[in-house]
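Mind looking over this structure? Questions follow.
The block that comes next holds chain A.
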Amino acid sequence: MFEIRLHSRGGQGGVTAAKLIAYAAFLDGKYATATPLYGAERRGAPVVSFIRIDDEPIRIYSQIRNPDLVIVLDESIMQLVDVLNGIKPEGKVFINSQGGTEVEGHQTYPVDLTSISLSLDLVLAGNPILNTPLIGAIAKMGIISQDSAKQVIAETFRDERNVEAALRAYEELKI
Partner candidate 1 sequence: MSAKLAISRPGEGAAGKTGTWRTFRPEIDLEKCNKCGLCRLYCPDAAISVDLVIDLDYCKGCGICAEECPKKALTMIREED
Partner candidate 2 sequence: MLTFGTGNKAVAMAVRDAKPVVVAAYPITPQTEIVEEIANFVTEGSLAARYIPVESEHSSMAACIGAAATGVRTFTATSSHGLVYMCEMMHMSAGARLPIVMANANRALGPGWNIGAEHSDSISMRDTGWLQVYVSTVQEAYDATLMAFRIAEHTDVLLPVMINLDGFLLTHITQTFETVEPGDFIPPIATPHAIDINNPGGYGTLTPGNTHFKFRHDIERGMQASIPVIVETEAEFSRRFGREYHLYEEYRCEDADVVIIAMGTLGKEMEVAVDILREEGTRAGAIRMRWFRPFITPELNGKDVVVIDRDYSFGYGGVLAGELQAKSGCQPFSVIAGLGGQEVTYDDIAEFVRIRRPGTEHWFGVDD
Partner candidate 3 sequence: MAIPDEEFLLKTTSACAGCPSSLILRYVTKAAGADTVLVIPACCTSVIQGVYPTTAMNLPVYNVAFASAAAVASGMSEAFRAEGKKTNVICYAGDGGTIDIGIQALSGALERGTDFLYICYDNEAYSNTGMQRSGATPLGAVTTTTPGGKKDHKKDLDAIVAAHNPVYQATACAAYPQDLYNKVEKALSIPGPKFMHILAPCPPGWRFPSEKTVEMGKLAVKAGLWVLYERENGKLTITGASKAAMKKRIPVEDYLSVQGRFRKITAEETAEVQKTVEDTIARLQREVDGIC
């Protein structure tokens, strides 16, 4: 089982991003679940979502304690939340980062999703859309297939710029 923990702020689309990643995995023929951790989150407050991907039906509903991958949609959250808590020794970290932030001891993938969206003017209710470029980046990491990533974006967003955002993130992420 591959377990992903996604950290974001309310309004950044983290909950939707988790669903889209799980949906892409489903399209790849895998079993997948996406779970938002609800509390009294409001716009701007830290939010956590969980994604599980497996070849077998998933029977676990509790939170992910030892993620294989941590996604940080907002770098500034790292000041507030211990995003690496419980991460597996070989666990990887994806950070939406302007300055190429690296995390010690873990393979880190920094991509500036925010700039990609802003350059394409992909803004919804004042927030740059982060989940479409994220899908591109996650596809580059091999967690979901390119075909499924494309299909998910095509089914979910009408605006062609979302495809462009995903492609740019795909290209920017260095393996």
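The candidate set was assembled so that all candidates are chains of the complex that A comes from, given by their letters.
Assorted remarks:
Here is the rule we use: a residue touches a chain if its C-beta (ideal position, glycine included) is under 8 Å from a C-beta of that chain, and two chains touch if they have at least 3 such contacts; residues count from 1.
All of these numbers come straight from a predicted model, not from anything done at the bench.
For chain A, the touching candidate in this complex is 2, chosen from 1, 2 or 3. On the chain A side of its complex with candidate 2, the touching residues are 18-19, 22-23, 26, 31-36, 38, 57-63, 65.
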